[in-house]
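Take this structure, written in structure tokens, and hold onto it; I'll ask about it next.
Note that one protein chain is taken out, while the other chains of the complex remain in position.
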Amino acid sequence: MRITVNTLLIAVLVVFTFGIVANPALAGNNPVDEKWWPGEYGPDDTLGATQQITPAKRVAAAKLVKQGKIATLGMPYYNGMPLVPGRTYAMSIPSGGGPTHGPLSWPGEQFGQTFMDEILTAEIGQVGTQWDGLGHSMIRIEGAEGWDDDDYFYNGYKLKDVGGPRGLKKVGTEHIASVGYFTRGILIDIAALKGVDVLEKGYSITLDDYKAALKAQGIDDASAGDVVLFRTGWSSKWGNPELTPAEHAAINAEVGSGEPGVSPEICDYLIEKKISMIGSDTWGLEPYDFSKGAPESFAYCHINLMVRHGITNFENLDLSVLSKEKAYEFLFSWSPLKLVGATGSPGNPIAVW
Amino acid sequence: MRITVNTLLIAVLVVFTFGIVANPALAGNNPVDEKWWPGEYGPDDTLGATQQITPAKRVAAAKLVKQGKIATLGMPYYNGMPLVPGRTYAMSIPSGGGPTHGPLSWPGEQFGQTFMDEILTAEIGQVGTQWDGLGHSMIRIEGAEGWDDDDYFYNGYKLKDVGGPRGLKKVGTEHIASVGYFTRGILIDIAALKGVDVLEKGYSITLDDYKAALKAQGIDDASAGDVVLFRTGWSSKWGNPELTPAEHAAINAEVGSGEPGVSPEICDYLIEKKISMIGSDTWGLEPYDFSKGAPESFAYCHINLMVRHGITNFENLDLSVLSKEKAYEFLFSWSPLKLVGATGSPGNPIAVW
Amino acid sequence: MRITVNTLLIAVLVVFTFGIVANPALAGNNPVDEKWWPGEYGPDDTLGATQQITPAKRVAAAKLVKQGKIATLGMPYYNGMPLVPGRTYAMSIPSGGGPTHGPLSWPGEQFGQTFMDEILTAEIGQVGTQWDGLGHSMIRIEGAEGWDDDDYFYNGYKLKDVGGPRGLKKVGTEHIASVGYFTRGILIDIAALKGVDVLEKGYSITLDDYKAALKAQGIDDASAGDVVLFRTGWSSKWGNPELTPAEHAAINAEVGSGEPGVSPEICDYLIEKKISMIGSDTWGLEPYDFSKGAPESFAYCHINLMVRHGITNFENLDLSVLSKEKAYEFLFSWSPLKLVGATGSPGNPIAVW
Partner (left out) sequence: MRITVNTLLIAVLVVFTFGIVANPALAGNNPVDEKWWPGEYGPDDTLGATQQITPAKRVAAAKLVKQGKIATLGMPYYNGMPLVPGRTYAMSIPSGGGPTHGPLSWPGEQFGQTFMDEILTAEIGQVGTQWDGLGHSMIRIEGAEGWDDDDYFYNGYKLKDVGGPRGLKKVGTEHIASVGYFTRGILIDIAALKGVDVLEKGYSITLDDYKAALKAQGIDDASAGDVVLFRTGWSSKWGNPELTPAEHAAINAEVGSGEPGVSPEICDYLIEKKISMIGSDTWGLEPYDFSKGAPESFAYCHINLMVRHGITNFENLDLSVLSKEKAYEFLFSWSPLKLVGATGSPGNPIAVW
């Protein structure tokens, strides 16, 4: 999830207007109820739950390829695509009337080689199909006994220690990018379970929903190292590059006004299952309906999955082909880019079955 | 390969000073000796040689995963890494002293959620580990009988028809990104064959070298749909993010002064084998030594693989782990990002064996 | 004016729905009714009408400084400001939790020097307060007898000849930036003349309006080398950096839905007066109301002032202080940035009286 300060202001306003949406399940839960670091992978760990993906797990995952069918799970990136307000995606083709480069020599007077390039400015891990790495979410602690005031990343790394103007140490994307995710993936198709194209904004997927989907789909529960992908239908609201700016703006407003998402109880459950990554076809994993109030706890799953357990999060996936093909269990294969010091990565993961 | 106009000027100067390095193999070869489009995949094709990767090919490729070992083949991206002069890679962490976003609400007065992001400006398909898509290379034709003057992409698409300030039609990366490359990969370790760490600048890998490597490594020749990766050792010249700007500059000058690479005869051979992609640990695939003169034909393989046959090209790969592990045959799994209208993609492909 | 392809599509749609808004004044006028180049400054000229600003003119202009009052005429630049759809303005402070640079040494253990920077991506001449240089507007000619098909800039420079991926030759901003505009400026306050805060969208300022304003304000008509600024009140619709993204979006939609502007007859008149620059507090100089249809000729003044006569155009100026102070005649002092090959420049011109 990528929330801007402005979005927060809206949310805060909403809270004052509509009141907090209480969540009893969170009673007693706070980010410092226990010292959560160093985690199970040691005090210097930079790889998190990718370490659940063992060689044996990879061999087993490869065996899920039976028909040789493939789906790529990224959404298209284009100027005008839905973005959290304040984000940038601006691609251009440098040219000025001809090719970007050339012509270069080629035998024969009538021929040459020419080349086109592009140049892009974007939040690299935070735009469109986006993977949240271990450098994205932090817990801010101020005035808590026994804790230094700071922003804490996964494994207790503090912003003061690992921050920097051109990248973060310890929690940068390059670490997980050295091993990637080549493992069993499962689709939890809640939209199909409920018989709808798109779940309602703000709908919080329950653990019962999750278990019902497993049963309906005839697949085994998540196990250590798995990637678990939730389909809500939300990304079907996206437009396409051919629309007008006004249409892009209207779509962006609707997409960002909320979303269905997974409940805290599911995240707690999957943490126990020791999955390596969660994913969804939403922009922020968790349920929001900003017209009804802000959640008491903004991003429970982000904090508990990523910061406390090193389980990463993939957003804005296109899960429509998997749903249509009823491909509920598959080889999931992807690695983030080795962006040194970055907080995430763009991506186009592969599912093969 | 990404050549700037300035590099070209150097090259042209070099030609006048040292003379052309003649290449008899090219005699009679020119980009219009035959009409090369529409190609075998039809006049509207946008997928090129990825179509050699059939479902059966994918099933067979997955069976190459025996030990569950993995290597990620991307080089790290960082401010200061080697770049063709004129290219940009500039990443920053927006902050101004605190987190990029937040704090957002969390139950308890002492806690909050905060988030870090990054913002990047770069040539997206043309920097560091880079995949050349079908929108990168063109053949410029001027004054040839029977041809319109224009820059021609794969399948005869003309720049005049498919160009645009924010992206290219027909040849944009989003097309191949819908299917990706999940196939057999092979490593052709020429540096190991020759018993050196790095091949000499300008060394042109011959077809005999290729066949000798296959034999020495005990693997079968390339077949339809394969990804064929050539290791020269050149990327071992890269530095790391900790070096000083002066060290970065010196490394960049050396890396860009030339490189070993594959000869035209290898490219012709692999075209016949109907591979889907070629790759290497060099920035430009083909051999150059700019101190000795410019090649008569600048990028024979680029033109003939990509423009004429839809076989793409992956550059600046890190093949060192595969070499060390003697992993000569493996599952190659990767898809470019769905960058609408782009000419390439960054990447971090996965090899599993 | 900066029109995107998408805006064009809207406009084209509007035309089909509402019909063309006929403009009899344009009858017989077309961009090739006479050969308009080389112009009066010679075939190699790159400075256009700045050449009307003689040393004597500068001396006279300096004498307009009587009270020592000053106004800066730029609008603020900020993420979220009104932009033509598709434009980018994205500024960040690189930090990651601390200063951008430092600490550097300072005598004494407890002290150091630190520095903050920012990084920006934007259309540099085309965002917010923007000056249209001679590299911005072109006339496209296709199939006209006696003319090569091409896009023609000021003085007949063709895109084919002067274009390039990293900047334009001959018409780049660096040329005019070597001399700048230090001259008499006059305010034509049409909003005040009509007794309104903001003129109506689509209102076309007539030559009679212009003359009535001169009379009401008690100033002399434009003369050679002058900068003539039209106030419509339109930029008062802008918001400020503190607004929410939703508010920014609403403001942007309203600002971009049209604007009041100057009529062709005024531009023809000022061309005869040999002014050096026109300016306004609108985004596109000329009148539009996209709800009522598109103009028969999209940007008559752009084409005739800039392309045919080398008279440049400054948009999105803040003229409110001049209006409030009734400062109708003043020293106008400004030079674009020396952006080599650029099509325009951001700016914050100075008026002193």
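A, B and C are the chain letters, set down in written order, and residue numbers restart from 1 in every chain.
Just so it is clear, a residue touches a chain if its C-beta (ideal position, glycine included) is under 8 Å from a C-beta of that chain, and two chains touch if they have at least 3 such contacts.
Since the model is a prediction, treat every value here as computed from it, not as a measurement.
Student: In the whole complex, not just what's shown, which of C:Q126, C:N155 or C:T244 touches the removed chain?
Tutor: Considering all chains, including the one not shown, the answer is C:Q126.
Student: Taking the entire complex into account, which one of C:I70, C:V196 or C:A212 touches the absent chain?
Tutor: Checking each option in C:I70, C:V196 or C:A212, the one touching the absent chain turns out to be C:I70.
Student: Can you tell me which of B:L104, B:L168 or B:A213 touches the chain that was removed from the display?
Tutor: Only one listed residue reaches the unshown chain, and that is B:L168.
Student: In the complete assembly, which of C:G185, C:G233 or C:P346 touches the absent chain?
Tutor: Per the contact definition at the top, the residue touching the missing chain is C:P346.
Student: Spell out the interface residues on chain C facing the chain that's missing from view.
Tutor: 1-5, 8, 11-12, 15, 26, 29-32, 54-59, 62-63, 65-70, 72, 74-79, 88, 91-93, 95, 98-99, 101-126, 129, 135-144, 151, 159, 163-168, 174, 177-180, 182, 241, 294-299, 302-303, 331, 333-344, 346-350, 352
Student: Where does chain A touch the missing chain, residue by residue?
Tutor: 86, 90, 92-99, 116, 119, 121, 165-166
Student: When the complex is taken as a whole, what residues of chain B touch the one chain not shown?
Tutor: Against the missing chain, chain B presents residues 4, 6-7, 9-10, 79-80, 85-86, 88, 90, 94-101, 117, 121, 151, 159-160, 163-168, 244-246, 248-249, 253.
One rule holds for everything that comes next: only the chains that are shown with their structure count from here on.
Student: Roughly how many whole angstrom separate the Cα centroids of chain A and chain C?
Tutor: One centre to the other, that is 42 Å.
Student: Multi-chain contacts in chain A: which residues touch at least two other chains?
Tutor: In chain A, the residues touching two or more other chains are 4, 79, 88, 95, 98-99, 101, 117, 121, 151, 159, 163-168.
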